[in-house]
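Of the protein chains in this complex, one is absent; all others appear in place.
And now, chain A:
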Amino acid sequence: MTSPHALSVAMLLADARLPSGGHAHSASLEPALLGGMPTGAVPAWLVGRATTVSLVEAGTAVVTARLFAAASEGPLTGASAGASDGAQVADPFDSFGLADVVGAWAARTPAPALRDAARLLGRGYLRLARTLWPDAPAVRALVAHDAVHGPLPRAIVLGAVAAATGLPAADTVRLTVYDDAQTAASALLKLEPLDPVTPARWVLEACAAAEQHVLRVAACTTPEEIPASGSPQTEGWAQAHALLSQRLFRA
């Protein structure tokens, strides 16, 4: 069977119609607007995300993909071969370091509300991934991990999908940046009156602002190298938003 081009996979993952639960999320936009950020600040805010929190997510995905790529030449192959014949799945994660990547991501995402939302998105992504790539060792490994240790954040699942589909690291970074900006842009139209074409331009501006960071983030190989560019105000808004009873979006 022939495989789709990695670019086709990237386009599928970036499509807002992808049934993985993303439509109920605003990429922190609703929390920001309810927290008092004016609509006029959205373009600058999108650039800010593209060059801070999105790079944390992207770096997490890239390092995860590298782990799986390295493991496919090492111990993980044996573990996943065990899974394919229906025998019990070994837990290879202690040895191959997934827990360290999750820990590095969590340390860079201090707000529990954002970690919860990312894990919810990760579950949706994994549900899709295990249907689309059921035999990929990286996907099987995450399904087994999820069953034992609980949900993984979306960036980790994206990394496994990148490993499963051959998505290049630089494109994984661009996909992460684009998806975040486009999610917020789509949510904006539900939250503020606006010409729908306007935020499309802001999405491209955010992607352009991230471009100078793409190769650096794409080169990350260890958890320590994942960018630690936080956004404390976003974290605060997310925590306040999680307590509201009137909201359109999960986070």
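Here is the rule we go by: contacts are C-beta pairs under 8 Å (C-beta built on N, C-alpha and C of every residue); 3 or more make two chains touch, one makes a residue touch a chain; residues count from 1.
Keep in mind that, in the parts below, contacts and distances are computed from a predicted model.
Its record in UniProt calls the unshown chain "Urease accessory protein UreG", which is the match among "Cytochrome C", "Amino acid/amide ABC transporter ATP-binding protein 2 (HAAT family)", "Sarcosine oxidase subunit delta" or "Urease accessory protein UreG". Interface note: of A:T131, A:T198 or A:T221, the residue touching the hidden chain in the full complex is A:T131. Only one residue from A:R66, A:R108 or A:R123 touches the chain missing from this view: A:R123. Interface residues of chain A with the unshown chain, by the touch rule above, are 17-26, 83, 86, 89, 120, 123-124, 127-128, 130-131, 134, 139-140, 143-144, 146-147, 187, 190, 244-250.
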